[in-house]
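Below you will find the structure I want to go over with you.
A single protein chain has been removed from this complex, and every other one stays in its place.
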Amino acid sequence: MTTTPARDVVDIENLSVTFATDAGDVAAVQDVSLAVTAGEVLAIVGESGSGKTVTARSILGLLPETALTRGAIMLTSKDGGSTSDVVTLSRRDLGQVRGRDAAMVFQEPSTALNPVFPVGWQIAEGLRAHGGLSKKEARAKAVDVLRRVGIPDPEVRVDHYPHQFSGGQKQRIVIAQALALDPGVIIADEPTTALDVTVQAEILDLLRRCRDEFGAAIVLITHNMGVVADLADRVAVMYQGRIVEQADVRTLFSAPQDEYTRQLLGSVPRLGEGRARTAERAAARPAGWAAATPVVEARDLRIVYPGRLRQPDFVAVKGVSFSIRPGEVLGLVGESGSGKTTIGRAIAGLTKVTGGSLQVHGVEMNGVKERRFRPVRERIGFVFQDPASSFNPLLTIADAVAEPLVVHGRAKNPHEARGRVDELLEAVQLPKSFGDRFPHELSGGQRQRASLARAIALDPELLIADEPTSALDVSVQKRVLELFDELQRELGFACLFISHDLAVVDLLADRIAVLYKGELVEEGTGEQVLGAPQHPYTQRLLASLPVPDPDAQALRRTEWNRLRS
Amino acid sequence: MTTTTTELTGGGAAPDAAPAAASRRRSGGGLGSYLLIRFLLIFPTVFILVTTVFVLMRLTGDPITAAQGGRLPAEELARRIAEAGYDRPILVQYWEYLTQIVRGDFGTAISDGREVTDMLTTFGAATLELAFYSLIVAFVVGIPLGRLAAYLRDRWPDAVLRVFAILCYATPVFFAGLLLKLVFAVNLGWLPVAGRASTGAEIQLQSLEGRTGIYLIDAIRLGDGEVIQDVLEHAVLPAIALGLLTAGVFLRLVRTNVIGTLGSGYVEAARSRGVSERRLLRKHAYRPALIPIVTVIGLQIALLLGGAVLTETTFEWKGLGFQLVEYLQARDFVAVQGIVVLAAVIVAIVNFVVDVIAALIDPRVRY
Partner (left out) sequence: MATAASTVETAADVPAAGRRPRGWRGLPVVRQLRQSVGLQRGMLVAGLVLTGIFLLTAIFAPLLAPYEYNQLRDPSGPFGAQQEPSSAHWLGTTVGGYDVFSRVIWGTRTALLVIVAAVLMSIVIGVLLGLVAGYFGGWLDRVLVVVADAIYAFPSLLLAIVVGIVLNGGESSLRGGIMAAAISITVVFVPQYLRVVRAETVRIKAEAYVESARVIGASHWRIMSRHVFRNATRTLPLILTLNASEAILTLAGLGFLGFGIEPTAAAEWGYDLQKSLSDVTSGIWWTSLFPGLAIVLVVLGLTLVGESLNDLADPRLRTRRRGPATPADVAETSVMPGAYAADTLYVDQKGSEL
């Protein structure tokens, strides 16, 4: 990369973007100036609504018609031959610039690929849009670029359709499409957000190769500080449509200048933060606690989803054993398809247990009847992952929080329950007046608080939290996790905390259980599991997790490469 | 909306894992088993419709009383009912009816004494011909205009096209037919008012050996240019009346679905690589939109059959629809039932064929 002369491929000056909406005009980006030098990786970080994606998309002129763009975006071709201002380009000229001078990698590989065309054809479309290639040449080039992004058997795979590839491979193909025309800059919009952490590591590695081998500059849009530390050379931090800080990656992490940057970095959960806390909690336990009857006890738990129409069954959980004692927080970690959510649902009686034994508050869940389980339900609380859908859109927050009280006869109707509801809202640090609001009038973080209020309404002895913060921004996540911790100390409920994020689990859990493809591969305290992982999968998982520190991350990367080879 | 997706797939995957895995496995299982299951589904569909129709029709009493009650002395009526076996228990009759249908025997019409099967094939050919012409009109008008409307979305041509589409199906076919007749046949005198052919041509066509009943084919085999022209002239107005109705639905269908795919991530991705807007519309957005379009087009066959009844009556096009009305007026429910059951079979088969086509377009089913 050092061979490229330091020339700007993208030069954004005083960019402002305004959107027309029902509620009037909204400024998404204000007065942003940025430059991307050839061959560098510039990360634009920020939370939802910071304007980072809008900024990135405007480089390719990919904003909807409701947007009004002002300022200048000078895009220079890779050979330095031509420069054009994207803001003023005609539709036709824009087509010429797109893909050739700058290309885009999207967040969700499954929607960025057309389901009804072979991947090779889709790559060729980009090539042929810029002319001069025959069908055969375009195909040959597609095979070549697929090989370079690490798709095995590209000669065969070139004719396959997107659904025949895994998520990680799909993202490789999207990157191949971007690389096909050898652009000067690749804009990667949250390229790994939709992927599991082990796959993320692979894709980050590939992006690094895009820069090193293809000499492309990369504009990396992300909210994940670990990813920034792993890949970026320089970082721009955006907040509410403005750039609040720009610095090279080491400076930013070691000496952040802006207040917001400091706060953002402070909110990122780090591995090992929870160890002292765990030790302190363990020490404070009364004698004989270990012998207490577990709240939840699973022995060779098996959960099978029956296949439809002559298709084989799907085994989601394959013989898992664990237990949760009173007042204990068990963190359940795993990637998609590991069965972690299924276990949580089984404990709450949402999914049938098909084999082995699962005892919840002393009730055997294998073959349990709803009538037998119903009395136990008031001793269980549940917090769902998606704050958007966890509340009935037609009920007020107060009505929704009152629901468990009414169902279990603690109040006759939501109105009578209002006093207790107000207490609960206060407990989760929401103003009482929020009780009269409808769910869509609350933010994601506020809704997760209300969700917590509903879960603790009956003062349960067991709480199941299924990825309660994965849809939230880091700063919001931090506050919700703190609240969660506070409530747990105060009320002393046992908890199954399900997450894909090792650092989040480490923060809260007394013990961590790692799930892999329906099997429990490792269990122990944070210190044991994260400090000295025994199982190869845990080792790989841990090494894949990028940490928000460029130097430490460089070391981890070496470790990851060693594990991989 | 940047941070939401991390585990939406992961966390949500567990309950969804089974179907997802299933579809993946289907890709291994192949098209064959899918088509077989889909084919077998024809039978319950037809069975349900046949049963429904049988039960409904018999609620009114036996067909002979319906057709000739009041016109015959009571003993004569009773004798005929016994002769036809309508005095037996209803379940026995139902079973007999089912076995007859399986053998392709729909009984004998009461009003004109014709074999219903024979009637169905004769007049079915005319309806088939009309349906074919109208489908051509519907495709030629509806699909390109729908694509155009999607492309020019929210500009004035789009508004014009949408109002045109709504007018197409807001206008009852028989009224459209009447208007077309009034203008082009009566006032302008360009085209014939009604019928499938003029008397002279009809006689010539009837004399042909081994007729298909589809006049255009017969006319071509006859080799007489004038007859061909005559047959085509008669077909123009009915085909337009029935075709425009369906065209309106196609137009809206294509527009909606293409707008949907035009806003999708993969079209945006292709745009980001410099693919021209024209090509985005014609290839990238159109092909994926085609899958729902094809499926829904299958449902339109019902619309077309219903419309055919009305169009045939308006233009005295002697097909099944025209006959249906005649038999209804004669209260000949044996014949009516035959026509309705045939419609059920056609609908079931067409929907099967359409699903096969959709499967062939959709690589997710094919592989």
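Chains here go by letter, A and B, matching the order in which they are written, and residues are numbered from 1 within each.
Note that contacts are C-beta pairs under 8 Å (C-beta built on N, C-alpha and C of every residue); 3 or more make two chains touch, one makes a residue touch a chain.
Worth saying up front: this structure is predicted, and the values here are computed from it rather than measured.
Of the listed residues A:D196, A:E328 or A:D473, the one in contact with the hidden chain in the full complex is A:D473. Contact with the omitted chain, checked across A:Q257, A:S443 or A:Q534, is made by A:S443. Check A:T111, A:T198 or A:T251 against the missing chain and you find that the one touching it is A:T111.
Listed by residue number, the positions of chain A touching the unshown chain are 16, 18-28, 30, 47-54, 57, 62-68, 106-108, 111-112, 239-242, 348-350, 374, 377-378, 380-382, 384-386, 388-395, 400, 403-404, 407-408, 437-438, 440-446, 454, 472-473, 475-476. Residues 1-2, 15, 44-45, 48-49, 52-53, 56-57, 59-60, 154, 156, 158-159, 162-163, 166-167, 169-175, 178-179, 181-182, 186-187, 193-194, 245, 248-249, 252-253, 256, 259-260, 263-265, 268, 296, 298-300, 302-303, 305-307, 309-310, 313-314, 324-325, 328-329, 333, 336, 340, 343-344, 347-348, 351 are the ones on chain B that touch the missing chain.
Everything that follows uses one rule, which is that only the chains that are shown with their structure count from here on.
Inter-chain spacing, taken between the CA centroids of chain A and chain B, is 48 Å. Partner chain B is touched in their complex by these residues of chain A: 47-48, 52-53, 60, 62, 91, 95-100, 103-104, 106-108, 111-118, 122, 125-126, 129-130, 160-161, 163-164, 167, 174, 177-178, 180-181, 190, 193-194, 196, 221, 223, 305-314, 316, 335-337, 339-342, 345, 351, 385-386, 466-467, 470-473, 498, 500. Listed in rising order, the residues of chain B touching chain A in the complex are 1-15, 17-19, 21-22, 25-27, 29, 33, 37, 264-277, 279, 283-284, 287-288, 290-291, 361-364, 367.
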